[in-house]
Each structure stands twice: as C-alpha cells, then as structure tokens.
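Excluded from the complex is one protein chain; the other protein chains are retained at their positions.
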Amino acid sequence: MIDRDMAPLLQVSDLSRHYGGQVGCEDVSFELYPGEVLGVVGESGSGKTTLLKCIAGLLPPSAGTVSFDTRVDGPRDIYAMSEPERRMLMRTDWGIVFQNPRDGLRMNVSAGANVGERLMAVGARNYGEIRGNAVDWLTKVEMDLGRIDHLPETFSGGMQQRLQIARNLVTQPRLVFMDEPTSGLDVSVQARLLDLIRGLVRQLGIACVVVTHDLGVVRLLSHRLMVMRGGRVVEHGLTDQVLDDPQHPYTQLLVSSILPV
Amino acid sequence: MYVAVKGGDAAIENSQSLLAEERRGDTAVDELDLEQIKQQLSLAVDRVMTEGSLYDEDLAALAIKQARGDIVEAIFLLRAYRTTLPRFGASEPIDTGDMAVRRRISATFKDVPGGQILGPSFDYTHRLLDFTLAANGEPPAPTPVAEAPVDQDMPRVTELLNQEGLIEQESADDDQEVFDLTRESMKFPADREARLQNLARGDEGFLLALGYSTQRGWGRNHPFAGEIRMGEVAVEFTPEELGFPIEIAEITVTECQMVNQFKGSSEVPPQFTRGYGLTFGHCERKAMSMALVDRALRAEELGESIEAPAQDQEFVLAHACNVEASGFVQHLKLPHYVDFQSELVTVRALRKAIRGSAANQEDPGVAPAAE
Partner (left out) sequence: MDGITNPEAPETLAGYNFAYLDEQTKRMIRRATLKAVAIPGYQVPFGSREMPLPYGWGTGGIQVTASIIGVEDTLKVIDQGADDTTNAVNIRRFFAKTAGVATTEKTAEASIIQTRHRIPEEPLRADQIIVYQVPQPEPLRFIEPREAETRKMHALSEYGIMHVGLYEEIAHFGRITQGYNYPVQVDDRYIMAPSPIPKFDNPKMDHMPALQLFGAGREKRIYAVPPHTKVKSLDFEDHPFTIESWEQSCALCGSSESYLDEVITDDRGSRLFVCSDSDYCRTRRDAGHEGSGLPVPAEPDTTASEPAGESS
C-alpha cells in the first residue's frame, strides 16, 4: 500500500518547458510516493514526453522545480545539483526505460555486460559475482540464460525491452521512468511484458512514472493517472476513478475511443 | 648461427640517395625550375599554400619539387617549415569587399551590381586533351583588354540580401581574442572560428566528398552559390611602434559565400542561412566544398537534427587534416612486431586451451576457464 504519510519521493512543482514560442508542457505539479506508479497519458503532442524528459533529468525546464528525496541529503532540486551528482543519481537510484531499446542499451555489448555495467560503474570488481548478478536479473525478467553472451542486436523487441528493464533494475533504483515501454510490440508480447513490469514493480516497491498513449497500459500498471492535453494536465486522480468516471470532456473522449478488449 | 640484422643507418642513407635519384629522373632531361612550377602549375602551388597554411609561392613551389609532385607530401613540408617560423603578431582581418576582383560570379541572381565576371576558369572549357600543349609552342595570344576596367563598386551579394533582412547577419566580436588552431589544440564542441580554421587547412578531397554528400541528401541544406570571388587583397599589420595599420603584402584569395536553407523561429522570421569558404590563391573547388561543410556543421546551432556525417563535428574536424591522416595511416609501415608477438602469444594460448578442452571431451560450447 502506498504510504502517503512518508515524504514524497518525487515532487514536481509548476513545471513548464517552452520551445521558442511553443508550449512543451505548462504548470505541471504532482507528488509521487515510494512504490507508487503514476501513469501519464495523452496523444502525441500532448506534452507527456517533454514532461518525462524534464522530470527524468534530461531536459532543464523553463520554469518550476523537480525535487527528489535523495538517500543521503533528503529532498534536492535535481537541476540545482552538479552534473556529476545528477549523473550518479541517474546511474544508481533512478532508471529510465526508453521506448526504443537502442536508446537504453549498448547494442555492441553482450546482454550480460549490459546488465553488469551499472555494477561495474559503481566499483564491482569480481567477474563471477557480476555475472551471477546478471544471471539473476535475466532470470527475473524471464530471459533465456543461454543468450547471456549474445548481442542485443539479435534479440526480439520484447527481449530487448526485458533486457533494458534488467539493466536498470540491477542497482535497485527507487524510481524508474518508462516511456511507452510496450509500444511497437505484439499484443501478446505486450501483455506478458506488462505483467512482468507490474510484478517486479510491486515486488521491489519501485516508484514509477509511465508515459503512454495506451489506456490499457495505465489501467494495468498505475495507481494514479494524469491526463495531458496541449501541454497541460486536464485531469488526474486514482486510475480506476478517472477511467471509469472521467470528468473532463477530453478524458471522456479518450476513454470512449478505447476498443473493447 | 642467427645474427641480429644491423645497419639501419646505412640502409636509411641509401634509401635517401635512391629517392634523390628518382626525384631528379633522367639527367638528360632539363631539371624543373621553381619559377616554372610557380607560373605553370599555379593551382598546385595554391593548394599547397592553402592546406600548408602558409602564403609563400616560392616555398610552395620548392615543396612541390622536393615532394616529386605529391601534393600531400608538399603540404607536409610546408607545415613543418611553418613550425620553425617566429610569430610576430596577427594581421588585421583581410577585407574581401575591398578585393581587386578578377573573377566574380553569383548563381542567385542573373545580374548583380558589378556584373558577372568570368575571369580565368576551367568552367567554360571543353575537357578535350589539347595535344598542342604537348609540344611547347608559342605563348598564347594576349586576351583583348576591355574598354573599361572592372567596376570598383562590387557589393557582396550577401549584403544585397541583407538590405532586405533576408539573410542572417554574420558578426564577430572584435574585442575577443581569436582562437588559433596552429597554436592550440581543438576542443569539442568547437566554435565556428575554430571550425573554419580547421576546414581552411583541411584536405580538399575529404571536404569535397562531404560537401557532395550533403547535396545528395546526407544533411541537405539547399545551397545556392551566392557569390564566388577571386582576386587580390591587401594584408595589413599594425606595428606597436606605429599604432596604425600598414600594408605588408598583397595576396590572392578565393571566397565562396553559400546561401542556404532558410530558417525561422518564434522570435525571428525566416531568413536564409550561410556557409563560408576561403582559400589562398584560386582554389575554387575547395572554397565551395568548405562552404558546404561549414553550413552542415552549423546544424546544431541552427536547430537541425544531426543525421549525416557532414554534420558531425567530431567526425569531420578530427579527420580533415591530411597531414595527420597521412601520418597515421602510413605509420602502419613502422614495425609493430612486439605488439604482434603479444597477439601471437594470446592466440596460441587460446587455441591451446581449446585443444585441451576438446581433448578432455568437455562441452566445447563452454568458454575455457581462465589461466
């Protein structure tokens, strides 16, 4: 259960990002608690990807703050951090699963090395242990261990995503950002991947922000939901409430256009 | 009994002696005169000066003779010589607007103030081998002189576009010290001035290919030849004692201004963008290629996505210098047998380990254990 008496893990206040005269996202505020999964939905152009980049430390906002509750120093504005600090955070306590696995994997390095890299980056120096860890995580994401030494180039899209997930989770981050984690995959592959994600997130108590255009994904994964349109949040609340009883006309439109499963 | 081969010194001396013989060739044939090279192979001289980063036609001619016509080798000679020259200061920037123009064309307008002046160019020749040149005959008849001299008022085409605000302004901060690529090493990401210096001394063939690639779609930027002009400009220097500039030389340069894909943003309405090329002498193909690549390298600054090799700063600028490239490619001729021995040891050990595990009938699919 999400404990909302604890300090929020991520606090976003009045976040805006403009590109010249164009609005990327505007006045976005929310709090994310440990173990909580927040879905961000909208069509393309809604600003959800811009929002994700800003809160994941990849794109400085034009206004507003993104504050993360660090293990050592408590809540810190991530853009007030020095670059080394932010990069360290992104390699250890955070994960990012990209829509295109090529953006999140080293394609010219084996699956095992992909998983082991974060460990090596923070000082792991025992080959046997690193490989053991890689085996563990590849098992957890239900990948064929016989492919541990294969290059990700040779994997299917679904396997590449599983590998991306394993690579991020190996340092046991408390917060993971996911950008359309299942788009482009077969429906059945999607379903299995979503099950895996849901299981791991709950098991490990990871907080997540999942950006997607797919309401089915948020229904399955997220506790709460934000609907974005034209760079702004038009509705937010508990996932089931928002999806079963949408208040905003745009949300109503979105919900009504889902094909029945 | 094996005796280690010795005599490197003597071998080198003999090699150099053979080289001198080859360079001279058949002694029954007249030796090449530096003045002949300067006069009759002037485009080779121009290229050697441009990429050698040194304006001296006599030295360039000497380098070409010493290099037996190998232009890249001649460029190397000139660069190495340049290293030894003392630096007594920087000149004023040359003013190509004040050029004694001998050639000036623009593809963007049919006619421009000052006119389209063809000058000496291969452009209008038919590429038919002229066998009359094989026998040294009479000098060509002098070109008829025009009735009036070339118009002194020859505004740059880019300035004409500027009047309407149609093209982006280029400006330099006069107070800032100019980066000098011949004194400091390149840092990435590099400023435009460093990039232009790098391109100016970069290999013509490399830049030609990259420029060509942009035209074929690898980072297209819709170039038009706004203006190409060639002629003489004054080089001015301000000695400390005098406090005012004096002319110390006159050099020939070729300048190319490309007019490229227009761009606009929320703050600025659409304008044409620019690419710039400048060479010593009459290296026109190089000046044009340089302008195409200059514009391609501005992709990031102009908000274009970087997709093509010509737009990739580190790729272009790290490999443009043919002195560096030639040195490193050819260094493979140096002995590498110590490192090769290291590889032999490794490969033999790996093969031995495989033989060993095969002999033990272990699963050959498992990597052999470490030593």
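Points to keep in mind about this one:
Chains here go by letter, A and B, matching the order in which they are written, and residues are numbered from 1 within each.
The criterion applied here is as follows: a contact is a pair of C-beta atoms (placed from the backbone, for glycine too) under 8 Å apart; a residue touches a chain by one contact, two chains touch by 3 or more.
This is a predicted model, so every value here is computed, not measured.
From the options B:30, B:164, B:267 or B:339, the residue with contact to the chain not on display is B:339. Across B:76, B:206 or B:272, the single residue that touches the chain missing here is B:76. Not every partner is drawn; the one left out touches subunit A at residues 83-84, 87-88, 106, 109-110, 112-113, 116-118, 120-122, 124-128, 130-131, 148-150. Contact between subunit B and the absent chain runs through residues 1-2, 4, 6-9, 11-12, 76, 79-80, 82-84, 86-87, 182-189, 314, 318, 323-324, 326-331, 334-339, 341-346, 348-351, 353-355, 357-358, 364-371.
FYI, only the chains that are shown with their structure count from here on.
Per-chain CA centroids place subunit A at a distance of 48 Å from subunit B.
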